[in-house]
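All protein chains but one are shown at their positions in the complex.
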Amino acid sequence: MVHNALAGQPACAYFPLFAGLVVFLQTVFFAIMPDDASSLTHLNPEGGVRMVDVGSKPGSARTATAAGRVRLGKEAFHAVVSGTADKGNVLCTAQVAGIQAAKRTAGLIPLCHIVALAGIEVTFDLCEEDFSIEVQASAKAVGQTGVEMEALTAVSVACLTVYDMCKAISKDILITDIRLLTKAGGESGAYKRSPKANPA
Amino acid sequence: MVHNALAGQPACAYFPLFAGLVVFLQTVFFAIMPDDASSLTHLNPEGGVRMVDVGSKPGSARTATAAGRVRLGKEAFHAVVSGTADKGNVLCTAQVAGIQAAKRTAGLIPLCHIVALAGIEVTFDLCEEDFSIEVQASAKAVGQTGVEMEALTAVSVACLTVYDMCKAISKDILITDIRLLTKAGGESGAYKRSPKANPA
Amino acid sequence: MVHNALAGQPACAYFPLFAGLVVFLQTVFFAIMPDDASSLTHLNPEGGVRMVDVGSKPGSARTATAAGRVRLGKEAFHAVVSGTADKGNVLCTAQVAGIQAAKRTAGLIPLCHIVALAGIEVTFDLCEEDFSIEVQASAKAVGQTGVEMEALTAVSVACLTVYDMCKAISKDILITDIRLLTKAGGESGAYKRSPKANPA
Amino acid sequence: MVHNALAGQPACAYFPLFAGLVVFLQTVFFAIMPDDASSLTHLNPEGGVRMVDVGSKPGSARTATAAGRVRLGKEAFHAVVSGTADKGNVLCTAQVAGIQAAKRTAGLIPLCHIVALAGIEVTFDLCEEDFSIEVQASAKAVGQTGVEMEALTAVSVACLTVYDMCKAISKDILITDIRLLTKAGGESGAYKRSPKANPA
Amino acid sequence: MVHNALAGQPACAYFPLFAGLVVFLQTVFFAIMPDDASSLTHLNPEGGVRMVDVGSKPGSARTATAAGRVRLGKEAFHAVVSGTADKGNVLCTAQVAGIQAAKRTAGLIPLCHIVALAGIEVTFDLCEEDFSIEVQASAKAVGQTGVEMEALTAVSVACLTVYDMCKAISKDILITDIRLLTKAGGESGAYKRSPKANPA
Partner (left out) sequence: MVHNALAGQPACAYFPLFAGLVVFLQTVFFAIMPDDASSLTHLNPEGGVRMVDVGSKPGSARTATAAGRVRLGKEAFHAVVSGTADKGNVLCTAQVAGIQAAKRTAGLIPLCHIVALAGIEVTFDLCEEDFSIEVQASAKAVGQTGVEMEALTAVSVACLTVYDMCKAISKDILITDIRLLTKAGGESGAYKRSPKANPA
């Protein structure tokens, strides 16, 4: 098929062709000619998207903490603090939304494994000086995969929920600095975000 | 009923009132200035969280564009660019994840209305200078509510998907600057993010 | 098919017919008057469960209000009132859960239509006398189907959420009197629950 | 923090205030004045809603049985029995709906853990004398959390499904007496509902 | 009702009738007259649908591979290969859709257990000769239930996604030969599809 597709021209003959070729390999290399036996033996799982097989990994206790920040601006910040936001109790709603989202992570992030979270907590820190809310989520599970995506998803959805409940006041709200703070358990070992990481 | 219960009596006079008072505090105390007794007399069901009734709003064409940025760092950035990320084709997967998330916005953001999106697009811009990917999403619908949350949710989940597919390479990845760029349609009229908005 | 299969032959004459007969019983026997052999000739797809076609019904404004009651008992009631329930803010969480459930009604109740709710509200009334919480939900939409199931689902899930958050204190909690209070819009016209309805 | 909030009065001065105060702390302690730095260090996980961490609990076999009742009234009851309800096979549909809902419990009840049910059964008992259907659900799992919410959710959604399929006949249908009957496994030990529980 | 249904003939008079009777009991035994006490005593779990209890089964490593084929026709096939299908990158999208669907199997197939997949892969084989795509999915998990439904669901949804993305080109597309290829683990032991199976 490669040969048909390339209509008898040498690979990389000139640019557009090379382009088509690379993509071809990237997204459909599985279709490599049956008669191209050798390539079959190199079939490389990286070729297409997949949910990495963790079946052989031992289960272990996993924890991850992530954070993010919602920059509300003065008016929206005070609406959250004083509870006058149009839609009601912002922080409680964001907390519930973040917790629910953490449980749905595998449904949202295509290649995440289903994880039965042992616990998930979402907390907030109101920062008067810059009218922002720091959102933090901690996830725990015992299993074969880490839980950083669960913590990051909880933070992201909690931030979006704050945005939604304040957007009638300001559309300039900014969600920023969504990042992993710490991670423990699993083969890759512990992680603690260093000040030298991407500047948050 | 709380309203009746409170009619013309001193707060906390006797027990039934106490019950009314507590429920008031529980579901709507945000609406009170701690020192504003009179607000007790405005007690209304809107005090708790609610999905705002849009039934009386006219339907109109709505569009919203949102953006966000994933700062990958050099190694992860090149893995995405060269397609050697552990889990496969990062951008196509993130695109699909963002589109799917946009359709699930009302399930993720508690007070969002169900919106039958007319269209949703997620695009990427690779920024070699700082090894980041700018993610942009545009949502369209005809209805009574805006679609900014759909666009912001698509951006957030697309960013998380990029993170997930690159986290084996780097845990320092940062998701940042999730923001509304433009909005059109509806009573509140058009919005275009100004340079003076929260600095992205 | 059964109709053809049965064309002019005695019931149960031979095997193929037996098959037709049984499938008939399996999927549509409800449609038969037990003593009405002729109904065999009216076999129609309505025999099995289906989502009723509302395509020809005009859209109209619909509202529905439903209620239910959680009998907590003294200790759990005071935990909710005083906010010392193990899992945190019970009423706000139940409110969010009820709202989210209302939006998922069509996913939970097999034959319900997808309804784009214009609004949904969940409120609570604490009843000190019998240590119970009355939960009420009001749903609104413009469409071809009523929204009573959305209101009833919101009430049911809000009640279950209260139960969940108090079950560490008491397992004797009872959820009761889930019922439709009012309904408006649509061909069947307005409904207001009468005192003569099933005693709540 | 308490003292700041109370503006110079001793906590618990008298009960209503204390109650209101606790609620206040419960639902908005996050809003504490930033300048009260010390209080930030006391942030108490019970302050907001959370999914309780069960990571340290041993796994064990869990079972729970719950029940509820749908009071249909004569006409709707006979429609279910004779299978002439407008939407078709009521009991089979309600059974499937209840089973599916049990598997979705963690998605519906915000602070429930994801449980991989080992089994779930929904059964019905038709009560001719009062034209009601008693719905019962039994859930089983091996894990760190009980399965009573799964059983109660199955019962509730099965009851709502019966309601939905009969509501064209009667809107006076009442769903009542949703309760836990038995529970086994886990640290809190076995539970069997006593006749002295909230009267069903 | 049994007697009415049998129109005055002895039960099991001859086979077809008996079959009908069984079905009758199967789908509506709940409707049996309360006064028909004896039949109540024969109620067996098969009577209604249920999620089979696997609590007593030992956990073991499970794998399953399933396949299916999308017959696109010449024009649509070339659109997929050359990437000119209206909606974009067909195979990557179908891969993601299949993976996501596998994780949602228990939500789609009523009596499937929730399975925490250890891995799922969806691959494609383009068949130029008949303008078809062979879709294959391999699922892995450690648990008490097999994963063939996860593999089959991944294949089915990947095929539907290919259909969706090509339907603007041809509505004659056919999805066919969805089948289990191999299965390993569990009490029922290994399965390998034989050439003598239903002809694919």
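Here the chain labels run A, B, C, D and E in written order, and each chain numbers its own residues starting at 1.
FYI, a residue touches a chain if its C-beta (ideal position, glycine included) is under 8 Å from a C-beta of that chain, and two chains touch if they have at least 3 such contacts.
Just so you know, these numbers come straight off a predicted model, no measurement behind them.
Q: Can you say which of E:E121, E:E134 or E:D177 touches the chain missing from this structure?
A: The missing chain is touched by E:D177.
Q: Given the full complex, what residues of chain D touch the hidden partner chain?
A: 89, 92-93, 96-97, 100
Q: Tell me where the left-out chain touches chain E, residue by residue.
A: Residues of chain E in contact with the hidden chain: 19, 22-23, 26-27, 46-52, 68, 71, 73, 82-89, 92-93, 96-97, 100-101, 104, 108-112, 148-149, 152-153, 156-157, 159-161, 163-165, 167-168, 171-180, 183, 188, 191, 193-194, 197-200.
Q: If you put the missing chain back, which residues of chain C would it touch?
A: Listed in rising order, the touching residues are 1, 15-16, 19-20, 22-23, 26-27, 45, 48-55, 106-107, 110-111, 113-116, 143-144.
The rule is short, and it goes like this: only the chains that are shown with their structure count from here on.
Q: Averaging each chain's C-alpha atoms to get its centre, pick out the one most distant from chain A.
A: In terms of C-alpha centroids, the chain at the greatest distance from chain A is C.
Q: Based on the averaged CA atom positions, which chain is farthest from chain E?
A: Farthest chain from chain E, going by C-alpha centroids: B.
Q: Check the residue numbers that chain C and chain D use where they touch, and answer same if over half are used by both copies, otherwise different.
A: Both copies touch with mostly the same residues.
Q: Between chain B and chain E, what distance separates the C-alpha centroids? Give it in angstrom.
A: Measuring from centre to centre gives 36 Å for this pair.
Q: Would you mind pulling out the distance in Å between where the CA atoms of chain B average out and where those of chain C do?
A: Distance between chain centres, rounded to whole Å: 30 Å.
Q: What is the distance, in whole Å, between the centres of chain D and chain E, each centre taken as the mean of its C-alpha atoms?
A: From the centre of chain D to the centre of chain E is 31 Å.
Q: I need the residues of chain B touching at least two other chains; which ones are they?
A: Expected reply: 18, 22, 26-27, 29-30, 46, 48-52, 89, 92-93, 96-97, 100, 110-111.
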